[in-house]
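Note that one protein chain of the assembly has been removed; the remaining protein chains are unaltered in position.
Right after this comes chain A.
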Amino acid sequence: MRTTEVPSIPASPANVHLVGGEMLLWSDAPESAQDGGQWAALRPGGAGGAAWGGAGHGAAWACGEIVRELIRRVRPMPGRVLLIGPHPEDFVDWLVARSRSVAVAVRSYPDAVRLGARHAGRAGFAVYCGQLAKLGGLDPFDVVLALDGFERVHSAESPYRPWRETLAEVAALVAPGGTLLLSTRNDLGIESLVEARPHERTDADWHPRGLDHTRPNGHQTLAAELDAHGLLVDDCYAAYPAAGAPRALFSVETLARGRTLPDAVTVAACARGYHGRAVVADPVQLTRKAFRHGLAARLAPAWVTVARKQAPGRTGGPALPAALLEDDVCAPPWTLVQELARGEQGKWVRHVPPASRPFALDRVHRDPALLSGPIPEGRVLDEVLLTACAYDDIRAIRERLRHLAGWLSRWSDAGMVPGELAFATTDNLVWDGERLDLIDPSWALADALPTEVVLTRTLWRFAVRLLGSGHHHPWPWSVDADRLTATLVAISGFRHDRRHLERAKALDREIGTTLGVGATAAADAPESYRQVLAGRERLRDTLTAAQARIDRLEVKLTHRERELRKTRSKLRAARRRIAGLRRRLGFRLMRRARALTRPLTRPVRRRLRAARRIARG
């Protein structure tokens, strides 16, 4: 039976409600969370067919600590919560643990089944799978979270739903006095501007992206859209550095008031590295420029909005922070959320949640209390050095590096510096024109380290960043990170030693592993425009050859079909002729005579056959 060869779709748990229009063979979850095995064989590509998935899958909105902190501030006790669209499983767990009831609306059947099974038997938990439009019958919720935006809420069964219509459907699900937390991707955000392949359509894009004219073109329009649906905006945040994984939320009101944020803060808003993406400009530089030119709110990759459904007798929203920052150099449990506020004399200060406690793992120690206080002023050393490199200003590079080496040496005792300085990397230091300061002084290593090893690690990390970013620098283009490190160590006035570099790399690996982010990896510079053009030329030649081959085969096939048709026509004519002959009298008489004489001639034919056999031997 063929039925036994074909894997079956698993049944849905009792807490999963199929509302109609669910996508059976689709998952918005990251590849790691998807079920493998038998079910995967049903996916196109799993059975050797077309490619399954693509970039459209799995880029789940990272609901990190920063988002959780915002939710805590917005609704300390969330009550009935509806989560619209795909969200990370650990975020759903977190929400379930602190809410009276949680409903999740997803379009993917596998995702719904997985979530249902994960929370089987938990009172107040339900998954609604299918078309968003079919959720209209549900009672409205106290909190509605659409942190993944509206891009992945409609199933392929739904006709095209513009952003505005989707908002109307979502707004109807918010109870009077209830809160909506909505993330909206900015079509003209920094992420879109630097993307070299903006029109690459994946399996997830059955409707093309970026052409919806109802999408808000700014945070003011977004507020107006929400207002039109009875939702009053409490605050709107510019989310950086990526729409799908914000690590910094700046209140657009704070940004609009023209209060310049320190570089030590804005650097946290920058995307570090390219993460394998092809970009047309360095997102770090563009982000820094956006802040400097007062366009940070306008060019944010996304806006996270906190809005309340108007209800009679209810005024005043929760007190929301001006900005929230999350670490980008470590993974949980190290991650800390910092809140930014204006302190005395207008200086920016940061606070960490009072519940944050010192934490240690292996040789690394972190004391969150050291983060609280004024934010150091000055330019990030990384940027100072990159600028000098862009100007081929070796003298400035020399001065900065010698200052760095001298600053480290000042802390040195018998050639060893304290473990805190292991974290004095160029992206964690600010230079105010006179002195260097640590941006994040909360980190420390348990043991003192040789000054040369700390300096070599700092310079090697900078070398990797410089070469990986594709920025201009004064050294030969063929130089690799190790050779450049040797040069930088020499410029800083120290003698390069290969063993120091090995120890520096080992230290980097150790810290990266303990912090859960892995070691710094040397990355190739992104493809240049010239390389892209050359690749396109090669592809054009290949396609021309393939098309010529197809054209030739088409001609041959058409010719053969014509021949086949002619032959079939001849065959039909011949059959008709034979049938006509058979009907004639002469032919019929001859056949009759042959039938009559056949028994008489049989012995003669038999002898003739025997004689032929003998002759053949």
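Criterion: a residue touches a chain if its C-beta (ideal position, glycine included) is under 8 Å from a C-beta of that chain, and two chains touch if they have at least 3 such contacts; residues count from 1.
In this section, contacts and distances are computed from a predicted model.
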Hey, which one's the missing chain according to UniProt: "Putative spermidine/putrescine transport system permease protein", "Glycosyltransferase family 1 protein", "FMN-binding domain-containing protein" or "ABC transporter domain-containing protein"?
"Glycosyltransferase family 1 protein"
Selected from A:Leu18, A:Val280 or A:Ile491 as touching the chain missing from the view
A:Leu18
In the whole complex, not just what's shown, which of A:Glu89, A:Glu157, A:Asp234 or A:Glu377 touches the removed chain?
A:Glu157
Which is it among A:Arg565, A:Arg591 or A:Arg606 that touches the chain not included here?
A:Arg565
In the complete assembly, which of A:Gly130, A:Pro241, A:Pro283 or A:Pro321 touches the absent chain?
A:Gly130
In the complete complex, the non-displayed chain touches which residues of chain A?
1-3, 5-9, 18-26, 42-45, 47-54, 130, 156-157, 159, 203-207, 557-558, 561, 565, 568
